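Notes follow the structure.
Removed: one protein chain of the complex. Kept in place: all other protein chains.
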Amino acid sequence: MDTTSSLFLPPAGSTIAPEVDALFNFILYTGVILFLIVTLATLWFIIRYRRRARTGTTSGIAHSTPLEIAWTAIPTVLILIVFFWGFKTYIKMNIVPKDALEIKVTGQRWFWTFDYPEGASSTNELVIPVGKPVKLLLSSKDVIHSFFVPDFRVKMDAVPNRYTITWFEATRAGEFNLFCTEYCGKGHSEMIGKVKAVSEREYADWLEAGSRAGEGVPLEEYGVKLYVKKACNTCHTVDGSASVAPTFKGLFGHEVFLTNGTRVPVDENYIRESILNPQAKIVTGFQPVMPTYQGLVKDRELDALIAYIKSLQQ
Amino acid sequence: MASINYLNEPKGIKSWLLTLDHKRIGLLYLFGIMTAFFLGGVFAMLLRLELLSPGKDFFDADTYNQLFTLHGAVMIFLFIIPSIPAILGNFVLPLMIGAKDVAFPRLNLASWYIYVFGSLVALYSIITGAADTGWTFYTPYSTQTGTSVIAMTLGAFILGFSSIFTGLNFIVTIHKLRAPGMTWFNMPLFVWALYATAIIQVLATPVLGITLLLLIIERVAGIGIFDPAMGGDPVLFQHFFWFYSHPAVYIMILPGMGIISELIATFAHKRIFGYKAIAFSSLGIAFAGFLVWGHHMFVSGQSELAAMIFSFLTFFVGIPSGIKVFNWVATLYKGSISFEAPMLYALSFLILFTIGGLTGIFLGALSVDVHLHDTYFVVAHFHYVMMGGTVMAFLGGLHYWWPKMWGRMYNRLWARISVALIFVGFNMTFFTQFILGAKGMPRRYYNYLDQYQPLHGFSSVGSWVMAVGFVIMAVYLIHAIFRGRPAGSNPWGALTLEWTTPSPPLHENFPQTPKLTHGPYDYDTVTAPMT
Amino acid sequence: MSKPASTHVPHILPLKVYLSVAVALLVFTVITVYISTLNFGPFNLVVAMIIAAIKATLVALFFMHLRYDSKLYMIIFVAAVMFLAVFIILTMFDTMARDKIYDVKARPINPMAGMYDSLTVSQPHSVPDTAALHRQLPADTSGKGH
Partner (left out) sequence: MSHTAEHSSFLAHHFSDAEQQRESAKLGMWIFLLTEILLFGGLFVAYAIYRAWNPDMFHNAHYQLDLRLGTINTIVLITSSLTMALAIRSMQLGNKKGTIRNLILTLALASVFLIIKYFEYSHKIHLGQLPGKFYTFTGIEGNNPHVFFSVYFLMTGLHGIHVTAGMGVIGWILYRTARNHFSTQYYTPIEMTGLYWHLVDLIWIFLFPLFYLIG
């Protein structure tokens, strides 16, 4: 339900959002009033006192104690209100309710990995139950990233070698945009995902399915899914165009040139190594930016990815 | 015009390049800094061009990232920080206080050479693969990226010395070289503003120096101060960076505010309202500005305690800023207001800075900043204060003192047309960005979701309107240098000392040491000619 | 502001002052070295800093003539130290208080830099492993643990 949306803010989707919006609107309205006072007074004066004579002196007034007290005191009161209001909500944003569901969020160039308590995990798609507080334990594997869901009014940096914490509670089901808001390089603007808020039941089902993912699906077909799910698609295309990384199209079976001057054939082992230990062999013309998927892909997933890449040879 | 003045005597390139005259050094700066502004503006137009629609329009992501880094770094380090102090400050400060020159003319010239050298080092990075870190150089990205971060940071490091020397020079000049009778409270407010600015320059810039040095060493040797992979703390880098860079925003705005005080008093032809309040609020802003840097880091992972303290202190900068704004408005009351181009810039400043400053209050409020941080709302905020504030004031000052600098007047009609275009274009470009940002559009995004396209498109169109305004301005200003009609020594009917000497001024400014007969804003007692 | 030209009459300190200041500085140096061998726990730092501050004050007041020169220089000097203090103190409000709400925020995940993997160092440390960390973490992320 889009009850709080305005010219400025997107519709609220979390418990904290209305509180943030209230302060935003308070500053907006007082700001508009202050702005009008300044501009209307200016406008009035410049019209009323526009230059008519070419000589002479003007009034010497340069003080007005009541005015000066007013324009010092009133803003002081206003900023104190704004400070305490903002602080109160901020503290709420930082103290996680006891019963919160804890999800570990890892940012790396240029995708998000989410680890759920029951051992499930997902990439670039955070699935959460509506109406239950969710605690995020963020960190990064390379540079600083920042987890931002506009509709939830939540943002927190993911800092390498440290944990940061934030939480939110979604108030309605739906899909919400997730952005990376700390500049992290070439793929910064592609480091976007979705937050899927679903009912508790659907969430439980999803966790179930997650642990059985790919069962009963042909490897190749599963690989197609993983290509998106594991975010290979942020860097590798399958249409033959090279972007950050070499395309998968027609890769298998060819030979590639490495930066160490050698040439290697692309076979199953090479692909496996490329995924698990990407820095070992770097293809010429590309930066060594591919993250290691060691610990992030299971054996069957690896097989599926290899099968998929294999299927892309001409 | 045939008379001997600082422009035509002595002659020759060498006499310019080795000049110790503060006015000539001001013009040398004008040349360098305008080039930088132009470059930064070109980068900006390219940015807006790419953002016209989502996906790839003209450049790839790497180029875009280098472009906004170059745009930000050039605009900040090469343009806006030196702009007002180094050009206008150098030119008019000694004139305003009735001195023959600044205290250390050699140092002044040296700082120009340092400026040029630093700028060249920074721009050299374009050739070697321009840095793509953003102007904030956050670690660990800046220690890892393959682009030439070192050239850019080294450039900024060198430019810091130029800024320090200018500040040092001004403080000493103001303390020691005032003309007889020029007491502290007889000084024009622009001088007060430059004084407050200079204090920040000498206090904060050394920290930028050590920060960039540490960053360079971190990149080379992995010393483990800022790089988490080496046991360092990236958030600490942010503290170091903003300890300089927040005060730096007041290095940008304070001299602008000083100019506005001059413009409003002159063109309202009225005694400035609350002289002392304006003078001391400059110092208040300068001081308080040192205590708030953490408001750039509310979601960086700094402690909640620090966030609270920084948010609290942040708001207190709003009070002296407000005092200034209200005093300027009050000055208009019962004035005799003329609408020359400089005054139009001053009025634009009043409107745009108020918007920019008030949106700073959104950002200073903890909970709201969590939502707005690193979105286009921040981009809009800082363009309103920097472009709408400082640049408007700078252009106003440039138009105000242009006849003094060159002895010739520009075309006043075209000047009004161009300020109108810039004002309209500016608001089209950046007001939209408040909406974009509040809706969640993150900054430093090469690509964006379709839902943001209409606003981005509108913003880009606005930037073209603004660019047209700037091109017109460049044309008539340059035209005025060669073809303008003689301006006379006091074209605006102002009372400060610089208008008592011929335009352009003599080599040592005044025929004899000026004697103060009235204060800078005695429009109620002194009958000055109006235009 | 210009004053009538006058011949400069410097303020010349007696030799005795310089010598006694120097002797005081040397004595304080010996004292601080000696004290560092004793153990006052956390007060070691405090004592060392107090002595250093006394020495610095002596240098500034006498060798640098602050005591006799214009107050303005004193203000500048004190301002420098004050702003440095602001820098340290406000930064420490962050770095020393990150565990105010959650303990886990105060510590690096991996206390040792990666390069120690190739050095044989005298204590154990681990390579970060996201999955493993997730398993062992929840217990100490949920609040202050002291």
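Labels A, B and C are assigned to the chains in the order they are written; within every chain, residues are numbered from 1.
Just so we're on the same page, a residue touches a chain if its C-beta (ideal position, glycine included) is under 8 Å from a C-beta of that chain, and two chains touch if they have at least 3 such contacts.
Please read all numbers here as calculations on a predicted model, not as lab measurements.
Visitor: List the neighbours, among the chains on screen, of the chain that has been left out.
Guide: By the stated touch criterion, the chain not on view contacts B, C.
Visitor: Of the residues B:7, B:88, B:122 or B:177, I need the one that contacts the missing chain.
Guide: Selected residue, touching the omitted chain: B:177.
Visitor: Which is it among B:54, B:129 or B:224 that touches the chain not included here?
Guide: Counting the whole complex, the residue in contact with the absent chain is B:224.
Visitor: Just the residue numbers, please: which parts of chain B touch the chain that's not shown?
Guide: Touch with the absent chain occurs at residues 99-101, 103-105, 107, 164, 167-169, 171-172, 175-177, 202-207, 209-211, 214, 217-218, 221-225, 230-233, 236, 239-240, 508, 512-513.
Visitor: Kindly note down the residues of chain C that lie in touch with the hidden chain.
Guide: These residues of chain C touch the chain that is not shown: 1-8, 10, 12-13, 15, 18-19, 21-22, 25-26, 29, 32-33, 36, 38-40, 44-45, 48-49, 51-52, 55-56, 59-60, 62-64, 69-70, 72-73, 76-77, 79-81, 83-84, 87-88, 91-92, 95-96, 111-113, 115-116, 119-123.
Please note the rule applied: only the chains that are shown with their structure count from here on.
Visitor: Name the chain pair with more contacting C-beta pairs, choosing from A-B and A-C.
Guide: Greater number of contacting C-beta pairs: A-B.
Visitor: With centres defined as the mean C-alpha position, give me the chain B-chain C separation in Å.
Guide: 34
Visitor: When the centre of a chain is set as the mean of its C-alpha atoms, what distance in Å lies between chain A and chain C?
Guide: Taking the average C-alpha coordinate of chain A and of chain C, the gap between them is 38 Å.
Visitor: Residues of chain C touching 2+ other chains?
Guide: Those would be 101, 105, 108.
Visitor: Counting only residues that touch at least 2 other chains, which ones in chain B make the list?
Guide: Residues 228-229, 235, 301, 304.
Visitor: Flag every residue of chain C that touches chain A in the complex, lowest number first.
Guide: 101-102, 104-105, 107-110, 128-131, 133-134, 137-138, 141-142
Visitor: Going by the contact rule set out above, which residues of chain B touch chain C in the complex?
Guide: My answer: residues 175-176, 178-180, 182, 203, 207, 222, 224, 228-231, 233, 235-236, 239, 243, 290-291, 293-294, 297, 301-306, 309-310, 513.
Visitor: In their complex, what parts of chain B are in touch with chain A?
Guide: Per the stated touch rule, the residues are 61-62, 65, 132-134, 138, 140-141, 144-146, 228-229, 234-235, 268-275, 277, 298-301, 304, 307-308, 311-312, 315-316, 318-319, 322-323, 325-326, 329-330, 332-339, 347, 350-351, 354-355, 358-359, 361-362, 364-371, 373-375, 434-435, 438-440, 442-449, 523-527, 529-530.
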